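Input: a single structure, listed below in structure tokens.
Complex shown without one protein chain; remaining protein chains in place.
Coming up: subunit A.
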Amino acid sequence: MTATDRPGPPLWLLAELTYRCPLHCAFCYNPVDFARTSAEDELDTEAWLRVLNEARALGSVQCGFSGGEPLVRDDLEVLVAEAHRLGYYTNLLTSGVGLTEDRAEALKRAGLDHIQLSFQDTTKELNDFLSHTRTFDLKQKVAHTIKANGWPMVMNCVIHRLNIDHIGEIIEMAVALGAEYLELANNQYYSWALLNRDQLLPSREQLERAERITNEYRAKLGDKLRIFFVVPDYYETRPKKCMNGWGNVFLTVTPDGTALPCHTAKMLPGLAFPNVREMSVGEIWYDSEGFNRYRGDGWMSDTCKTCPDKEKDLGGCRCQAFMLAGDAAAPDPVCDKSPAHQVVLDAVARAQQPGAVTTAPLVFRDPKASRQIAP
């Protein structure tokens, strides 16, 4: 890198504290080989404190604590307190499982700014909501705790083929829980979700209906609930500007300390990603091969390099290019200029069939399945 194209600071730090999780979501973005990282492999408290300090010194300002389920770590409060002291805006991304009133109060005292309550297993939760059973009760309790502590109530729900037809009920559920923000995040097809893509990719008709209903609720609810609808990129003709650019603003540290430009980049072959145990965050961000490889446009194919939309999407997602075109430097196959675009069109075409596209069962994210896939 020359001085002129030196990237800005890693404004966003995502601390994936653990892969341990009480849930088994079939669309989890954690790597399919996550079971290779055991609890003993996780960074300890001291190492995380060092990461927080080093990243903040570079200019990181948004800090997300994620996982797995970050509440599994009993040092979460210590890490949040340090992040707060350093001046981060602190976000906890959680399913709410384990968020007791005591822990919520401790996190509030530690200076936690925001909790995003995720609905990982929405189909079940939705059923529970409609029938007033256990999981919904848990979410309701957690939602109450969040509001009682003065946090904004932000809900995230992954949308896919199996729940998209209940979009109205999902929005109603958010209203019932007193949410102020609702993120309806259409599934992106990485990791576990890619394994389950045929089961999870909605049809165009489903998608259009969901968007229409979402807009009707937006008009009806106004400022009471802000709804974000994240469109699935498979239905686009130009790719997303993934992570707002490789190594541009985003830095993920995985449970074992591997530093990544996005939370799925570890899948890319032939690329050495540094570990915070061996390198400072500054060296990682500015000097490591893993972070420099797809910065700028030197790596791009001619399709991207000569494209008038180059700056808009920077060629899309490197992981998607690797997964679908077999080459991380290829154009993102979501792009209709990509030589591999047909792969996306085929998946979308299959999704137009009514009912179940495949008889294959969903593969749920759990350690046993992970060890079978990646022994």
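Of note:
Going forward, a residue touches a chain if its C-beta (ideal position, glycine included) is under 8 Å from a C-beta of that chain, and two chains touch if they have at least 3 such contacts; residues count from 1.
In this text, contacts and distances are computed from a predicted model.
This complex has a chain not shown, and the name its UniProt record holds, of "Pyridoxal 5'-phosphate synthase subunit PdxT", "Aspartyl/glutamyl-tRNA(Asn/Gln) amidotransferase subunit C", "NitT/TauT family transport system ATP-binding protein" or "Pyrroloquinoline quinone biosynthesis peptide chaperone PqqD", is "Pyrroloquinoline quinone biosynthesis peptide chaperone PqqD".
Per the touch definition above, the residue from A:47, A:61, A:175 or A:347 contacting the chain not shown is A:61. Considering the whole complex, the residue from A:11, A:279, A:348 or A:369 that touches the absent chain is A:11. Among the residues A:181, A:286 or A:299, only A:181 touches the chain that is left out of the figure. Across A:114, A:141 or A:209, the residue that sits in touch with the chain not pictured is A:114. The missing chain lies against subunit A, touching residues 8-9, 11, 58-59, 61-62, 64, 87, 89, 91, 113-114, 116, 150, 152, 154, 180-181, 223.
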